[in-house]
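For this view, one protein chain was removed and the others were kept in their places.
When the chains are written out, they are named A, B and C in that same order, and each has its own residue count from 1.
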Amino acid sequence: MKRDEPASRILSGVDLHKVGPYGDTLGDGLVQVSFSLPVPSGPESREAARRLAVQMGLEEPQIYKEADLGYGFSFWIIYGKCRHNVDVTRIVVPKLEAVQLSFDEINDLVAAEAGRRLRIVGACTGTDAHTVGIDAILNMKGFAGEYGLERYPAFEVFNLGSQVSNDILLQKVRDLKADAVLVSQVVTQKDVHLGNLAELVDMIEAESLRKDVLLVCGGPRISHEVALELGFDAGFGAGTTPRLVADWIAREWVRRKVLPA
Amino acid sequence: MKRDEPASRILSGVDLHKVGPYGDTLGDGLVQVSFSLPVPSGPESREAARRLAVQMGLEEPQIYKEADLGYGFSFWIIYGKCRHNVDVTRIVVPKLEAVQLSFDEINDLVAAEAGRRLRIVGACTGTDAHTVGIDAILNMKGFAGEYGLERYPAFEVFNLGSQVSNDILLQKVRDLKADAVLVSQVVTQKDVHLGNLAELVDMIEAESLRKDVLLVCGGPRISHEVALELGFDAGFGAGTTPRLVADWIAREWVRRKVLPA
Amino acid sequence: MSFLTERLMEPKLDLDPDIIARCRDAAGAISADVQRFAAGRTSVSIERAVLRWMGVEGGDADCIPLVNRVVDLQVKSGLLSHGVSLAFAEAVRNSGLSPSDAAMAIVEGRLALVGPDPDAMEAARVVARLLASQGAERVRRAVRTRSRFIERLGEGSRPLLYVIVASGNILEDTVQAKVCAQAGAQIVAVIRSTAQSLLDYVPEGATTEGFGGTYATQANFRIMRTALDEASEDVGRYVRLCNYASGLCMPEMATLGALERLDVMLNDALYGILFRDINMQRTLTDQVFSRRVSAAAGLIINTGEDNYLTTSDAFEAAHTVLASEFINEQIALCCGLKPHQLGLGHAMQMNPFREDMFLYEVAQAQMAREIFPDSPLKYMPPTKHMTGDIFRGQVQDALFNLVSVMTGQGIHLLGMMTEAMHTPHIHDRVLALESARMISTAARHLGDEVRFVPGGRVQTRARDVLARALTLLQQVRDEGLFGALASGRFADIKRSMDGGRGLEGVAVKAEDYWNPVDEVLDELIAEGAKEVAQ
Partner (left out) sequence: MSFLTERLMEPKLDLDPDIIARCRDAAGAISADVQRFAAGRTSVSIERAVLRWMGVEGGDADCIPLVNRVVDLQVKSGLLSHGVSLAFAEAVRNSGLSPSDAAMAIVEGRLALVGPDPDAMEAARVVARLLASQGAERVRRAVRTRSRFIERLGEGSRPLLYVIVASGNILEDTVQAKVCAQAGAQIVAVIRSTAQSLLDYVPEGATTEGFGGTYATQANFRIMRTALDEASEDVGRYVRLCNYASGLCMPEMATLGALERLDVMLNDALYGILFRDINMQRTLTDQVFSRRVSAAAGLIINTGEDNYLTTSDAFEAAHTVLASEFINEQIALCCGLKPHQLGLGHAMQMNPFREDMFLYEVAQAQMAREIFPDSPLKYMPPTKHMTGDIFRGQVQDALFNLVSVMTGQGIHLLGMMTEAMHTPHIHDRVLALESARMISTAARHLGDEVRFVPGGRVQTRARDVLARALTLLQQVRDEGLFGALASGRFADIKRSMDGGRGLEGVAVKAEDYWNPVDEVLDELIAEGAKEVAQ
């Protein structure tokens, strides 16, 4: 009964083939939901809210808050018993390998295999002005107690800052003969970031630079899966630490050198 | 563009045949969900949480919080775009009529039609000790600025208090020749209240008292629909005010006198 | 034994020490009265508790506890007023059986339950004392184990964060309790199933079915204590276990708590009288025994005056809480409890939309700390004005968390955003703990930094409440506590001397009433007092 022992062992009841939400009793399926509706509150919209919950698969939905927001809107907080479940044993997720190398090991690896510093170009692109994230990865100072990539002898870092258009970025990638391009996207409303990232991939492919660079993106709403879908080589989400990125770049660069695509 | 004008008119876009959640743009379907899973956090359970959201009908689910609670549990906060919607124009809800009579009108109606005070027996039954709710309805002092039923000349109130067994309640109903029985149920964990309420209906029917009394229940998780299903005549939920109950009893009693079932 | 001593902040309310002293005087008189009343009585549950101290455990074939079966026989014989211990000791002496086996034999009619002959009296007393002191040994062991745990692991900073588990299933509860411990909980309370306080027996065995809570049984106590010991090791911090010494079995619950190393127990006759309609003679009598057990076992008791504000208005009735704290304090001290064992209850229950409510809550909380500087107090979160709006609930609880750190409370019950809805879900507590921990850290020294304007709203409010508490205490002293309960002075609820449940289980002690546990308790209490003195 240790902290990291799964509930399955303790309650000897969790069926990993059918994992569903847990409120206070195994199998209760309890889920909390909130949303607004573009209709005023009242018996009919209460029933509408309830039916939406039922459609979501919530049995016995309990409406705990119903508020008329005025001007034809209402807000709802509902709890219900979710009848869905997932077979966790069948889940396979594409994921980045865990960090394996230390600061020194990364530098040593690059020194040994590349015999030079890898050139890294970073930017926060489009109209995005949120540099804190990319700076956390690149700047000396780093993030969460880890040094940023500038501190690594293994890398030569060019941080282009914010609001960099894909044109200018591409130009720099060419001029600097970048080994890796690191793009940050924080503003995601109406999926602006997706278009912007996809455009970069297209442009880089059009210039036949694709196989020369490692294409990396990051930001709080970025995931490795999304990055792969967009044609990037890796994606890093919220809370990424610099070493994770350094490790990936170093090892991936070496891997490609050894067995080119 | 007045406060009580529905959004449908303002945005001239809300289709009452297809009402779904609203985040900040009509049709975005945005819904917030939270739940725990009986598996530790990690890439596989993240995928499991995501799949549950998808099963609930949430498109593009975004996981905003993932917390390992230790001992094999994890907690998730997810937003997604709910693709369900409801045809509000087709919703018909059984509901109590809105209050129509004032304090004086209620008293006058009973005086005129019954020529005596209606006898009301109230109790919080089973092991439930939550008397605040039933007291709010019955006591002189009342609730939310309205007098309780004891203050009405129209009613003679017998408040049996808390933890009253159905046996004793039945006894009192018989002895006092009650016109209406008011039962409060606040503790609802594992649906204890349902069994308790259903038992009372059975017992009253077994004693052939059913048609002599108005059977009313109330409590924060009670709704009129649930009450009807259980065989009660009415049910009152959270925030009920005494006059609503007084009005219903008076008018329902008169209605039954005039046209017996 | 560990002591819940907190650094007391400088007083800030300029309260009149004379009025406080007069409150204590009145409460002392009230308590003396109760004490006198209880001293002359015993109850079925006290007698059952005595048997438990003497080593009787387990149930009959129908799972009815043996202690109930044995005491019922004594009641049937009309001998309750003499107590059960001598008769039982005599049975043990005659049979040579272990206490539990002897009890089973009695129940099955294989062994008689009759008082010793006059000439066997002394021998029976010896056996009774021996058995009781074996119980006392177990309790001493529990106390030592707790002390060692705390010495080794500590238990974290004040206020002690207190959460409940209440799934109804003890196994589920243990997992949830461990999750709480990891999230920062320092006290875990297992809430009892709804009707348990009305049961005149303690259910037997590990249980997995309860409503609004999990049955309190000796087996469940043990299972949960073991789980929390494991969690304590995992988190490197001793996590206390809390349950209820309350309801019709109050004395037995206290006893089981003492034996199974619980650390904290809710214990308040007034709560049972007002909110459970338990007969006042019964439960006030039971309470004296239970508090002595708690005193002996180094348990912290939590009292329940916070509950008054669930039926009365928190602004109007604040003084009733304070008055009740004075009474509970005096009764507890009379029973041998030390101030550091008193988690006197109070709560933040004002309407959150009332102007300056936050100031009044600060005044009340600060006042309680200043008047009971050596007691940890038990500070209850907003519950009454919580709604189904979990987002609003988080805010209400945040304000409460802040008042708690700002006024240096000792035991801080965590508010749950889902208070108005259900017993907590597994993450409700984790979120609540996170909020409380964040606020404790962020406002760590707020209490040290803040002073209140002399004669301002906060000070005036506190003085007002204190003055009204004095008036009330003097009325209660004049009417007697029984009278005051009959006239509805607390929680707007009236209870009569002979009403409510359990009166039939009370007996006026016969001249020759005796039990060995009273002596053992005196010893244990004296040992504890010596330790404090050191």
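In this section, a residue touches a chain if its C-beta (ideal position, glycine included) is under 8 Å from a C-beta of that chain, and two chains touch if they have at least 3 such contacts.
Given the structure is predicted, the values throughout are model-derived calculations rather than measurements.
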Partners of the unshown chain among those that are drawn: A, B, C
Residue among A:K177, A:K190 or A:R255 that touches the chain left out of view: A:K190
Option from C:L359, C:A467, C:A486 or C:L503 whose C-beta touches the chain left out: C:L359
Of C:F452, C:F490 or C:Y513, the one touching the omitted chain in the full complex: C:F452
Touch with the omitted chain, as defined above, among C:L399, C:I426, C:V476 or C:V520: C:L399
Residue numbers in chain B that touch the chain omitted from display: 1-3, 7, 10-11, 22-26, 30, 32, 62-65, 67, 77, 79
Touching residues (missing chain, whole complex) on chain A: 34, 36, 67, 69-73, 75, 126-129, 131-132, 161-163, 187, 189-190, 192, 220, 238
Those residues of chain C which, in the complete complex, touch the missing chain: 352-359, 389-392, 394-399, 402, 417, 431, 434-435, 438-439, 441-446, 448-453, 456-458
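In this section, only the chains that are shown with their structure count from here on.
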Which two chains share the largest set of C-beta contact pairs: A-B
Approximate Å spacing (C-alpha centroids) for the pair chain A, chain C: 50
Distance between chain centroids, defined by C-alpha means - chain B, chain C (Å): 35
Length of the line joining the C-alpha centres of chain A and chain B, rounded to whole Å: 42
Where chain C touches two or more other chains, by residue: 168, 175, 178, 182, 388, 420, 422-423, 425-426
Multi-chain contact residues (two or more partners), chain A: 1, 3, 7, 10-11, 22-23, 26, 30, 32, 34, 62
